[in-house]
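What you see is the complex with one protein chain gone and the rest in place.
By letter and in written order, the chains are A, B, C, D and E; residue numbering begins at 1 in each of them.
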Amino acid sequence: MSVSVSAGAEVVVMGETMALFSSRSAGVLRSGAKADFSVGGAESNVAIGLARLGVPVAWIGRVGVDPFGDEIVRVLRGEGVEVLARRDGSRRTGLMVKERRTALHQRVVYYRSDSAGSALSPDDVDDRIVGGARVLHVTGITPALSESATAAVDHAIDAARAAGTTVSLDVNYRSALWSRDAATAALTRLLPSVDILFAGLEEAELLTGRASGPEQAAADLARLGPSQVVVKHGATGATAAVDGEPAVTASPPAVPVVDTVGAGDAFVAGYLAAYLAGDSVPSRLELGCATGAFACMAAGDWEGAPTRDELALLRSSEPVLR
Amino acid sequence: MSVSVSAGAEVVVMGETMALFSSRSAGVLRSGAKADFSVGGAESNVAIGLARLGVPVAWIGRVGVDPFGDEIVRVLRGEGVEVLARRDGSRRTGLMVKERRTALHQRVVYYRSDSAGSALSPDDVDDRIVGGARVLHVTGITPALSESATAAVDHAIDAARAAGTTVSLDVNYRSALWSRDAATAALTRLLPSVDILFAGLEEAELLTGRASGPEQAAADLARLGPSQVVVKHGATGATAAVDGEPAVTASPPAVPVVDTVGAGDAFVAGYLAAYLAGDSVPSRLELGCATGAFACMAAGDWEGAPTRDELALLRSSEPVLR
Amino acid sequence: MSVSVSAGAEVVVMGETMALFSSRSAGVLRSGAKADFSVGGAESNVAIGLARLGVPVAWIGRVGVDPFGDEIVRVLRGEGVEVLARRDGSRRTGLMVKERRTALHQRVVYYRSDSAGSALSPDDVDDRIVGGARVLHVTGITPALSESATAAVDHAIDAARAAGTTVSLDVNYRSALWSRDAATAALTRLLPSVDILFAGLEEAELLTGRASGPEQAAADLARLGPSQVVVKHGATGATAAVDGEPAVTASPPAVPVVDTVGAGDAFVAGYLAAYLAGDSVPSRLELGCATGAFACMAAGDWEGAPTRDELALLRSSEPVLR
Amino acid sequence: MSVSVSAGAEVVVMGETMALFSSRSAGVLRSGAKADFSVGGAESNVAIGLARLGVPVAWIGRVGVDPFGDEIVRVLRGEGVEVLARRDGSRRTGLMVKERRTALHQRVVYYRSDSAGSALSPDDVDDRIVGGARVLHVTGITPALSESATAAVDHAIDAARAAGTTVSLDVNYRSALWSRDAATAALTRLLPSVDILFAGLEEAELLTGRASGPEQAAADLARLGPSQVVVKHGATGATAAVDGEPAVTASPPAVPVVDTVGAGDAFVAGYLAAYLAGDSVPSRLELGCATGAFACMAAGDWEGAPTRDELALLRSSEPVLR
Amino acid sequence: MSVSVSAGAEVVVMGETMALFSSRSAGVLRSGAKADFSVGGAESNVAIGLARLGVPVAWIGRVGVDPFGDEIVRVLRGEGVEVLARRDGSRRTGLMVKERRTALHQRVVYYRSDSAGSALSPDDVDDRIVGGARVLHVTGITPALSESATAAVDHAIDAARAAGTTVSLDVNYRSALWSRDAATAALTRLLPSVDILFAGLEEAELLTGRASGPEQAAADLARLGPSQVVVKHGATGATAAVDGEPAVTASPPAVPVVDTVGAGDAFVAGYLAAYLAGDSVPSRLELGCATGAFACMAAGDWEGAPTRDELALLRSSEPVLR
Partner (left out) sequence: MSVSVSAGAEVVVMGETMALFSSRSAGVLRSGAKADFSVGGAESNVAIGLARLGVPVAWIGRVGVDPFGDEIVRVLRGEGVEVLARRDGSRRTGLMVKERRTALHQRVVYYRSDSAGSALSPDDVDDRIVGGARVLHVTGITPALSESATAAVDHAIDAARAAGTTVSLDVNYRSALWSRDAATAALTRLLPSVDILFAGLEEAELLTGRASGPEQAAADLARLGPSQVVVKHGATGATAAVDGEPAVTASPPAVPVVDTVGAGDAFVAGYLAAYLAGDSVPSRLELGCATGAFACMAAGDWEGAPTRDELALLRSSEPVLR
């Protein structure tokens, strides 16, 4: 068996990936302390999750000509993601810092305004790549970044629809980037073009205008356009309303939680991988819940995402591989 | 808004602050391992807690002319505490080492005999500073250190009473420093001059001579003189008997506990801050419980103490600031 | 009181000790990361456990002429274990790597084929040392390593029986080293010569051919020869069937678990120490459960094993030593 | 001797201080690596250098309401610098990242555009504080940050001149912030108002328009206005042309160099401290060279700056203090 | 500019890449210490060096189905090397441990006997990939690993020669793997098929049978077959004898040396990159010396290798990029 890069991506994701410094120990970040360096972005987290599950995937984005851009390319390539990234010599790669203020609370500082990633534009989108894929996955973060980034999302969705590529969107509302009203308006505009919609309960409320439980939220969202709606509700699992069928809910396995960041992205990767494999809706939710839970057992935004082989550990009575 | 050092401290604390080496990982401390360096002392922990809550506060103490004395001054000043410290060129700054023998148990070795801090004397007390403050806070540790330290406590309390400054005392019984009998005798002598008394349940037994529950302990202690008695009973909260009114109890919020050291000092800071703000007894207990609980969510004797803004996190459904 | 090396070992253990690299943080082991270096082996873990409990103990093994052999000698000597080890200049010391893939799961890679430790042979066994001891302790790992290692175990058991030394065996089945059938055959052959047998529930099934609860398993194993059978069943404790008496069960104290690796070895050390002290069967189990539980409160294969003094902490209401 | 905060600063510095992440080991910064966190800024480095030498000093600047702003205040206060800083809730504290690409070369990424510090404005300048000091120290960085920051520098210089406060300027040309032409124009405008000018050889060329040696450069710069010109030429020392007297040169002591960053700022602190003490020009240069050399013997932008006591080490034959 | 994986490799390298644990601080490796984890191999180091210089390159090798095999694939892909690797489920990835015994000396322990990498066989070689490349690069390590690995080298060289692909060989004599006689015999057999030969001075002596200086060694080696002979002589540079022309020597730039491991591989990458670009012999040596020197300025076997852009730093008077 020879390992080589896939000829064609089945999934294309698009979005901003940033550099990330985070403090490890709970407490105020003080000079003299150490911070962990990594990179991350909701969409590329999904891409890594898919690649680990064996799905050929490509990432469209923009990074600076700086050490962070270098590392983003290196990490994604290393994980087997095809990198379709412009190196933007006139802008810095975006950066975020997370201070673990307590065992429970983080303080996050963003340096992404005017970043290379936020300057994503329709020019960065290769229609043939999008059209040749089976799924295009985007998030509600990108339209919040800039006008050109919004245009890039629109362009990619158009290219996908023209080619019959399934359009997947994760709401991923970021209050630091835009207001609830602006987000609601922008995302509502996109929903009719979306085939698979992922949302949390609060995000569902943002789009539907009312708070409700998972099943109701899924049904309400389905009325806005998407044929597949998946409501992620954390430790209690996820609920899907697909093709007008009654909503289906799955629960994740119980695991010791190290870090919940990135669990939602790992869930999306699992769901999409099962969707691409032709699995049933309950099977899609089950795989999503398993990958999401698995990712919680290690620190990092994407570092904990499992391979197919590793998922077997969740069903094993013997906790040691090999 | 311009940040500058307070013209006058509302609270003055007095006591010994030491250097501190502690092992991070559970297990026997072995050569080749790393230890975390910090500084700490019950009274200066309270001072930092008050400063973070916005209360102007000064610390009276003595440190050596050595790297530890330098750092103690640096840390307290950095936190906004006014430092009224003599540098004692003939004595070392005290030091303690904590070996985290297991996840539950510490072995502590003290090097504080004949330290600069234990040589605190009445000369170190500026009567005008004490008299100009609204609260003087001392602990039962200082009288255990030396005769001159005992005299310093007596002198400070006299200065406070002469000026109408409220006298606050936290029992803080340390079995490594003196016997139960010696402690009981020394502290009983002080109680008639104390306005606010903080004690744990075992400390209450030490002073009252009988084991009892929080309410009874508070009532018994109140009979020994202090108009405000606050019994701290850890995870179950704190109980106050004030001005002959029926005892009041408050419970802390549930939090993931990283390190309970310093929680009692953070509680005292919260209680005193609320007292100074003119809050009711239940509100004082509530703030004390909140600051104490918050401090448990990070490692260190004082590092986890919250600011007013940060306390809001405890009431937030959203665990991420900003 | 003068500390010096024991003139004669009461217990002799024999087996392979290896170098060990393990990743600390949960997640995939990536280049640029750090790994913790240590050494370990089931039999030498028991030896360290016994030495910490004050029992004179010697270790028979073989290590390479390399930094790992040096460190194994250093660690065991440092813990007060008498080291009877051949330095084998023609073979490397064995090595294992543990990747903490998640908070729950490890991936282990062994490099022990053709190691110095696996080349243990009858020549390495000094009959007088074995005969002069009160207990010889071996495990089911050694017969899985090589023919010469099997011969060394046979030789040591023969020497022990000839001298009236009690023979103790811990099954310690390792699926990476041999098949269930091979292990069953080899260990069944040894059982008639074993006085004290330690086994887990799955290991009992391996030897008896049927799954059952602790009491049944102990009774079944006793029928295969050993006069003392101890079934270790983890967090629920251990059950002993001794000299045809009804089975007795003890439960460990509840402790916060940091690392369960090495808990079984610490249990064996506790049981044997109590046996050598002439304690009753319930007391042996109790000490074994206490040492096993204690060892779980720190990371490492043997680092957490307690001394007699430290065990007092488990019964203390005050979690801080001194 | 009682330690307290100085009533009035003898030196006021003004400028931007930023958060700083830097990699420790030479090589490409890779995810999974650690970075050291600290804070720094040319002007506050000078302030810390002065405070360590015992000179009362205040810092005027602006920081965000974020963990970095908190730490900047904490560090400067801790070092005994009076902090006159506006907390700007609408802007982030600036940040820079240094990748130690090789043992010799760094790659630096700035995130300071639109930072709180770059929004410094005349409103932040308290004329009485500036007027009450003996020296105002600014750098050529601040006019490169924004129009309002330029106005703040102008305002502070005007206030200083009006009150007879000596104006000190370090050129500190930063090619990442502006072009050579823009810098030359802006700084040339300021020179007539400057009393003490610090410049490197390349910076002298920028201002005078021609490359030359230290003595010539100092003479040329003196013709542009400043009565004291100090040309810093690194390992070979510094040359001063003061009040039309012949240029004087001093050389630094030979020391093992750990990190040259911040050496120039430490030099300025030493020169100004000696100037304030009324020392001769050669003595000013000598103290500057000593503090600059000392600062090179530890990592960090300001961490290595010496106290008066520590400087004695440079003249000691015995390298160990105490 | 869109980044994507090269359609066809210009260089193909083949060999074993191993996991690597190394201690960082000088001194005996003791339990409780940390070791740095990485991966490395002479041939893949060259591949990374070429990829960083912009040359499309592929690596042929074999790794185990274990965390080390995963990481080797991840690192090489991340660096942009095309990975043509068999995952061998029946063998472990090879491993080596380096103890930095002193600032000057290492003790190395290998665990590569019977490794996946040493089981490389002709089946692993894709003739079309080798034939489609411009250069095949192998080393004298691979024939020392096993018979099948020797056959793989023979097969690859045959495929290269059949297609007109230039054959490059670095002697890389490893005394731990085979005797001088065995190495001499095996490599002498290969020399007539080699176009570019890299050797150190001691390696030249091994092949020619006599000690001599660089120019003589190059001339002597050229008589054994290769049309290009490059003798690497460390800090003093490298000497090439090409196509019967007089020998040419180049010297490396002076740099602060952090770690010389991997410098030879970086040199080879530089030489080959220049050769592929059609550069003159002096230019090839110059690029090789520059990349080799650059690689010494950071720790690690390949981590320090430069990109084209970074090489500019060696000629810069300004040590900071950007």
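To be clear about the criterion, contacts are C-beta pairs under 8 Å (C-beta built on N, C-alpha and C of every residue); 3 or more make two chains touch, one makes a residue touch a chain.
Worth saying up front: this structure is predicted, and the values here are computed from it rather than measured.
Considering the whole complex, the hidden chain is in touch with A, B, C, D, E. Taking the complete complex into account, B:Arg92 is the one of B:Arg52, B:Arg92 or B:Arg284 that touches the chain left out.
Here the missing chain is touched by one residue of C:Arg87, C:Arg161, C:Arg174 or C:His233, and it is C:Arg87. Touching the missing chain, out of E:Ser25, E:Thr236 or E:Ser280, is residue E:Ser25.
Touching residues on subunit E toward the chain that is not drawn are 25-28, 101-109, 176. Against the chain not shown here, subunit A presents residues 30-33. Looking at subunit D, the residues touching the absent chain are 255-258, 294, 297-300, 303-304, 310, 313, 319-322.
Everything below uses one rule, namely that only the chains that are shown with their structure count from here on.
Common neighbours of subunit A and subunit D under the contact rule above are B, C, E. Placing every chain at the mean of its C-alpha atoms, the farthest one from subunit C is found to be D. Residue numbering at the subunit C/subunit E interface overlaps substantially, since over half of the positions present are found in both copies. Simply put, of C-D and D-E, more C-beta pairs touch at D-E. Centre-to-centre spacing of subunit B and subunit D amounts to 39 Å, using the average Cα coordinate of each chain.
Chain centres here are Cα means. That of subunit B falls 47 Å from that of subunit C. Here the CA centre of subunit B is 62 Å from the CA centre of subunit E.
Subunit E has residues 30-33, 66, 74-75, 322 in contact with two or more other chains.
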